[in-house]
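Of the protein chains in this complex, one is absent; all others appear in place.
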Amino acid sequence: MKICVLVKEVPDAAVEKRINPSTGRLDRGGEKNLNPFDTHAIEAAMQLKEGGAVTVDEVVAVTMGPASAVRALHKAVSLGADRSVHLSDAALEGSDVNGTGYALAQVLAAEAPDLVLLGQQSDDGECYTIGAVVADHLRMPSLTQVIRIDVEDKALRCERQAEYGYDTVIVELPAVISVGDAINEPRYPSLKAIMGAKKKPLETKAAVDAGIAPERVGYEHARAHCADFTAPAAKEAGRIIEDEDTAQTVDQIVAWLDERKLLA
Amino acid sequence: MARGNGARPVAPIEYPPPVDPAAEFLGAPVDPEDERIEVGVAIVGGGQAGMACALRLLQLLEDDPALAESLGEVPVAVIEKGRTPGAHQLSGGVMNPAPIRALCGADDTWPTFGEVRSETVYFMAGRRRAIPLKPTPPPFRNHGNHVVSVAELNRWLAERAEEAGAYVLSETAGAKLLLDGRQVVGVRTGDKGRDKAGGEKGNFEPGSEIMARATVLAEGCWGHLTGAALKGLGLAAKDPQVWALGVKEVWEVDQPLDRVIHTLGWPLRPQAKYKEFGGSWIYPMNREGEAPKVSIGFVVGLDYADVQLSAHDVLQEFKLHPLVRRILGDGKRVGWGAKAIPEGGYWAMPRLHAPGMVICGDAAGMVNVPRLKGIHYAIRSGMLAAETLYRQLKAGSTDFSGYEQAVHDSEIGRDLYQARNMKQPFAKGLVLGGAITNAMVVTRGRLPGGHWPTHRDADQPLLRSGRAKRYPAPDGKYTFDKLSSVFTTGNATRDDAPSHIRIERHVPRELAEAWQWMCPAGVYEVPEDAEDARHVELQVNPSNCVQCGAITAKGGRLTPPEGGDGPRYGLM
Partner (left out) sequence: MMSILVYALHHEGAFNKNSLGAVTEGARLAVELGGECHALVLGEPAALGDELCDSLGGHGATRVFRVEGPEGLAQPVVDAMAQVIREQGHGCALFGGGLLGFEIGAGLTARLDAGVCMEVTGVRVQDGKLVAERPILQDSSVSDVHFRSDVGVIIGRLNAFEPKAASDATATVEDVSVEFAPHSLKARMVSRGEQRGADVNIEDADILVAGGRGLGKAEGFDALEDLAGVLGGAVAATRAVVDAGWYSYAAQIGQTGKTVSPKLYLAAGISGAIQHKVGMQGSEHIVAINKDANAPIFEFSDLGVVGDLNKIVPKLTEAVKARKGA
């Protein structure tokens, strides 16, 4: 079995980000790191490889991003991926979800994996979508928010929590599975693995190498455009009650809740 | 005094933390040989000193392929506990550019916020008055120096070092110094994946032993391994090291600031009994294409006496001064951080070497207190260390005593010697202290001479004065509380991580309170339900910690948490 793990380099979620007042655009500066959800995807791949239920020949880390994205690949490799593929091209900059999913699908199609794993969301806002976009292009079944994977013949038995509770779904391979953070506790890379990461094979591909049609990617061709950042509607100032007569206070609270139909 | 009921005042040193640094953090390697990692030179600490050392060494090795090869696959490894280079870097800062220019030669692209054009020193005579000191006192003359963000500068240096071939191992803590007898042979890195009780979680990964022919300790102001080495290898200086705590904010402002400002005086109190030594800085951070910014911070020596002294709150109080209000205007705070600064100067500088090891930068106390300079010394000492290491390794030796000589012969030694007695007189109060120090400045340290010893910060008995009443209540727009400030540093430590702070928990109330006020990040708390007993059970919230190092000065001990934890400074 060949597993491809899609990884992404994202600005650190913990660091407060702002709109740059002189440009009016999102300040994308600062350190970037491997999307924490993707570490769960890599761990899931490694657990499949080490689990013994199926023979995994290769785990390949794939990313689409600027030059600095190689660091995400190094991290993925230090966690156990055998090699990595870096899709990097100025023409891809500013691609929206549609364009990004399409571009990644082209690279994955060339790799012909049995399983594509990725984190269900990324720390820079995007969630639950790339996997489904990629899967549609690759014509593979897909699930997101998966928190348990077991191998069953040529299929995967997956658990995920949807609108009404936990679903158990059997998915035939090849498939695209996006995992949630509850699926596993990612390992820490050993120092040896970190130091050896740069030596593992890393292939860089331009858009044309991957067969990506230029009119479907990039900022200019984005099908959805973000613009105009505004402050959210100002919230009405709240009301304060100082409790002196608790019976009265409580009546006021109940009336307040009732007005807003919260006691249905 | 502290309790008012006849109880004698308490000094933090009476309640030492449960730790034996020499026994716990020094030792022989234990891993089987095939599991150890061999490198040429291991540098603990990826700050300015560490990166400068790495870069200089690789420059020298580039012209010496034979030595480079003999150092193996990994000639230079930098071990950095922050998530990324720069994550734990914080300073004012105004830097003398000479060493970085010497290091980088033709490459002048190191990030700067420009040369200092003009400066003023104010004596704050009260909460509304500011008296400019003219002419500018000599230590404060910064002509030719640059305003920099060390976090930014550090990222740049790290990139250069990596390009030159350094292996930068971030998210990795240097936990133990490895010895073979009295010879330093490497560093053991910290474990990852321990739970709150110190047990091993499912993904536990033990630290690795990095064996090196030379080890450079460039850990910055509270040097974990440095502290252990000073004790265990007998390197400690004549005088104990002392520290100050600096709390800093970065603000986006409407009107660009046109000069570098330093202040003395208010809100610190001049009387000798309070021992409040310090002041503020306000530096312009103007760069084309970016919104104008200001770096503002307050520094207080940690040998202060008042239980309720809080550097963070003193900074908030300081911002209320009209001079500061005019500068910050309707601006917006975009950063906050805190870090301790070594202030012991010349007399507190330890021996800088041991067989197989050297100590660089802040870890060795290379900060010129009157001039508020240390960044360029860190860079210079890193370069000097690299040069000594290169020479000696080439000669097949691990005797690095030449480095100590080189440091003392350089501007580091000269400047620090000149300033050697300049902080200590302030123990006599601001006015008398100021007068004495001025005499020293004018005579370049000759008068009055002698050796004014430093005293351990934790020796200082505590007193109460109701100081907290002066702190402004945080309004969340101009003045801020500690927790929301910690939040802006990007500090998001694992919830179930073990505590990395060694501290005595069962302590007198005033000591617990002193720690509560001291810590800029709200790590220590007196539990609310503690009845009015003399002793309380100190509450510790280690996940708030921004690793400033102040607690090590004031009676506890900071050890490095899991690599990668702590703040993620971008603009500090």
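Quick notes on this structure:
Chains: A and B, in written order; residue numbering restarts at 1 for each.
Methods note: a residue touches a chain if its C-beta (ideal position, glycine included) is under 8 Å from a C-beta of that chain, and two chains touch if they have at least 3 such contacts.
None of the values given here were measured: they were computed from a predicted structure.
Among A:Ala90, A:Ala112, A:Ala206 or A:Leu257, the one in contact with the hidden chain is A:Leu257. Touch with the chain that is not drawn comes from one residue among A:Ala91, A:Ala109, A:Cys127 or A:Val151, which is A:Cys127. Counting the whole complex, the residues of subunit B in touch with the unshown chain are 473, 476, 481, 483-484, 487, 492, 494-495, 528-529, 541. Not every partner is drawn; the one left out touches subunit A at residues 14, 16-19, 26, 96-98, 101-102, 105, 125-137, 139-145, 157, 160-172, 175, 216, 222-232, 235-236, 238-243, 246-247, 249-251, 253-254, 256-258, 260, 262-263.
The definition used in the following text is that only the chains that are shown with their structure count from here on.
Centre-to-centre, using mean CA coordinates, subunit A is 37 Å away from subunit B. The touching residues of subunit B, when paired with subunit A in their complex, are 37, 74, 77, 83-84, 86-87, 155, 167, 169, 172, 189, 192-193, 201-203, 205, 207-208, 210, 252, 289-291, 334, 487-488, 490-492, 568, 570. For subunit A in complex with subunit B, the residues that touch the partner chain are 12-16, 18, 20-22, 29-31, 33, 185-192, 194-195.
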